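Missing here is one protein chain; the remaining ones are kept as they sit in the complex.
Chain naming follows the written order as A and B, and within any one chain the residues start at number 1.
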Amino acid sequence: MSFVPYALAVWIFLVGLYGIVTSRNLIHITVCVTVCQSATYVLLLAIGYRTKGTAPVFADIPTEGRRVVDPIVQSLTLTDIVVSVAVAALLLSFALKAFEHHRSLDPAEMELKG
Amino acid sequence: MNVVVPLVVTLPLLAAIVIVLVGKFLPNRPSTVMALLGAATPVVLAAVLLSRVTSSLYTYWFGDWRPRSGSYPLGIAFAVDRIGAGLALFALALLLAALLYSWKYIEESHYLYLALMLCFGGALAGFALTGDLFNLFVFFELMSVAAFALTAYKIEEPSPLQGAFNFAVSNTIGAFLVVFGLALLYGRTGSLNLAEIGKRLTEDGRHDGLVVTAFVLITCGFLVKAAMVPFHFWLADAHATAPAPVCVLFSGVMVEMGIYAVARVYWVVFDGVLGEFQHPIRDLLIGVGCVTAIIGAVMCGMQRHIKRLLAYSTIAHAGCFLIGIALLTPDGLAGTSLYVLSHGLAKGALFLAGGILLATKGGIDELLLFGRGRDLHGAKVAWFVAALALASPPFLGTFTGHALIDDGASALGLWWLPAVVAAATVGSTAAILRAGARVFLGIGDREDPLLSENPSESPPPHEEPNIRWLQAVTLLLAFAGLAVGAWTGLAANAQEAAHQFTDGLAYTNTVLDHAPTLAVPAEHWRTTAESIVWSLVTLFGSAALAVGSLYRDRLPRSVTDRIGGVLHPLRAAHSGQIGDYIAWLTFGVAVIGGLFAFTVR
Partner (left out) sequence: MSRQLRTGLFLVSALGLGALLVWGLVGLHSFGNYPGPYGDLISSLTKPQRHTANAVTAVVFDYRGFDTLGEELILFVSAGATAMLLRETREYDVSDIVDPVRSDATRAFGALAAIVLFVLGLNVVAHGALTPGGGFQGGVVLAAAFLTVFLAVEYHAFHRLAPAWFSEPLESVGVGSYLVYGLVALAIGGSYLENVLPYGTWGRLTSSGSIVLLSWASGLAVCGGFLVIFGEFAQENMAARHRRSK
């Protein structure tokens, strides 16, 4: 049971990658990238978790003696979320403009060959 | 010193913010002046930094979170050594050159472009100086997001969008791999500071699945940025569509930052605990480098779109960079540093010359531009000078870099490795010479059966570009790239810097405030006869292959069909489809991971 959250992170990541590989729609790909990102959040937060621990906010609990979870991974996840938003906004803009030019969101219909 | 370090990174970023705030209301000139100041001042500061960081590492703790001796590092540190400072200086210098060129090259939405370039430059500098793993990731993402935006700059064209999209998705997945690895290391050691992680891993001593997987993930994540096969597909797409001055930064520093990160993380974090597995690590990374170098060179020879040609050339050279650091010796690392320096300048000059072609002749296709570059004398000279620098003639250009790597390889008994490096150099430089001969000299056949069909790019909206200015900047970069090889003091400096870089223990001690260990003085390298021989091989080989390639149309049909058939699967793999790219990425990580899993136990 104690390995499930970690396995979950792996599963989410692989599912996101599968979505990107098999997708026919640029917006769908953008959302799949966000799904992959969620896998990293799950992993980070799972690492910092402490059973029966509470949030590391000490406004109404004493600083000593109370089990708290890790604040570092929470700050890393916060940063990660903002990065995810930034990338998603850019990807969606690309998709929008690509649609305007090609009238299609299917990556297979865009031409850019090597 | 206390002040210089944070300013090197924050000044370009501050300039970018100010430009966005006021740029809308001002005409182009003040924004450009601000941008040039915002780029030039950090160059000066970075030069000061490099001169002051000599034999010991300089550590800067943000927020004054310097750990009292023996206690835990709570904050973020910049750990500046010579190679890091040198890379930061190089990145900012190329940024300045690109901005000077852009002054007369890019017109529309000028102020946003300037802000993006400044953010990009600031991020590159921060990436080279940092000593914290998560901070490395943050600057990696800032660098990447600015790069994605710059790639899509000319939005009237359909092709920039797909190139930018593929670039964005590939590099973001690479960043996730880094975060996965970072999470594993954090779970094991409880720290994000590179020195602390290295120290704890070495003390713990276990080289189990977690350590190996973290190494694989972080390395592969950075190798995506470094455009190694099979993570390289995004690079040609991105370069083909980004404006020329942006490509200067991509090929000159951004890809190289990936290589730098692999080396930095290996030497500080993993060398202590995985040090006994140097052989499998070396072999595997050299393998990846060789495959990349060869595929890059082959694909390079089949391009007619000049920017894609140059992009594949970058991939070939990047493979050689990886080979250099994969030797896992200070000489290999020193060789790569010098190689990066000369390559960045020369490749930059080539891209800028391509930009001149695009702006003045309205095309970037080698065959369609046949002979039309004859009147662009500055660009012509720059092109061939830069190509010469890349061909590694004796004592000029990339010669010292190649020689250090070749000697390093021979010292390890890998006598065949210089041949691979030479072959990749010959293949890619020959293509560059061939393209230059067709466009600027008007010689060779007008058809070539082995070149791929490519959509051509239309010129940036621009009337009467100031060609003289553009050519001046281009010539400056080209000659600098050639001259760097002749600067003899640089090789000795690079070797000492490399010794410092590969001494993970000294790094850890200095950063965490214990007594620094004394650095081992380096033996200074002498030119060997062997390196001169290889240099002549690449020089004449490139010229000969270039001449031969110009007349490929005269080969009998059966031969070209046969060659085309063999190369077809390779070319088809570069399909422009993001699904293919990610499938290959997954394949690459799985294979590299599997190989490491079986050999590093």
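Throughout what follows, a contact is a pair of C-beta atoms (placed from the backbone, for glycine too) under 8 Å apart; a residue touches a chain by one contact, two chains touch by 3 or more.
What you are looking at is a predicted structure, and each value in this text was computed from that prediction instead of being measured.
Peer 1: Write down which of B:M34, B:L92 or B:A149 is the residue touching the left-out chain.
Peer 2: If we include the chain that is not displayed, B:A149 is the one touching it.
Peer 1: Just one of B:V33, B:L74, B:A486 or B:V533 touches the chain that is missing; which is it?
Peer 2: That would be B:L74, which touches the missing chain.
Peer 1: Per the definition of touch given earlier, which of B:F139, B:F250, B:Y339 or B:F479 contacts the omitted chain?
Peer 2: Spelled out, the listed residue whose C-beta touches the missing chain is B:F139.
Peer 1: Name every residue on subunit A in touch with the hidden partner chain.
Peer 2: Touching the chain left out of view, subunit A contributes residues 2-7, 9-11, 13-14, 17-18, 21-22, 46-51, 53, 55-59, 63-64, 68-75, 78-79, 81-83, 85-87, 89-90, 92-94, 96-97, 100.
Peer 1: Taking the full complex into account, what residues of subunit B touch the chain not shown?
Peer 2: 2-3, 6-7, 10, 13-14, 16-18, 20-21, 24, 60-65, 72, 74-76, 108-109, 112, 115-116, 119, 122-123, 126, 134-135, 138-139, 141-142, 145-146, 148-149, 152-153, 155-156, 180, 184, 186-192, 206, 208-214, 216-217, 572-573, 575, 577, 579-580, 582-584, 586-587, 589-591, 593-594, 597
We adopt the following convention: only the chains that are shown with their structure count from here on.
Peer 1: Roughly how far is subunit A from subunit B, going centre to centre by Cα mean, in whole Å?
Peer 2: Inter-chain centre distance comes to 28 Å.
Peer 1: Under the stated contact criterion, what part of subunit B meets subunit A in this complex?
Peer 2: 134, 138, 141, 145, 148-149, 152, 155, 158-159, 161-166, 168-169, 172-173, 175-176, 179-180, 183, 186-187, 192, 233, 236-237, 240, 299, 303, 308, 452-455, 571, 574-579, 582-583, 586
Peer 1: Can you list the residues on subunit A that touch subunit B in the complex?
Peer 2: It is residues 13, 17, 20-23, 26, 29, 33, 36-37, 39-40, 43-44, 47, 72-73, 76, 79-80, 83, 86-87, 90-91, 93-95, 97-98, 101-102, 107-108, 110-114 of subunit A that touch subunit B.
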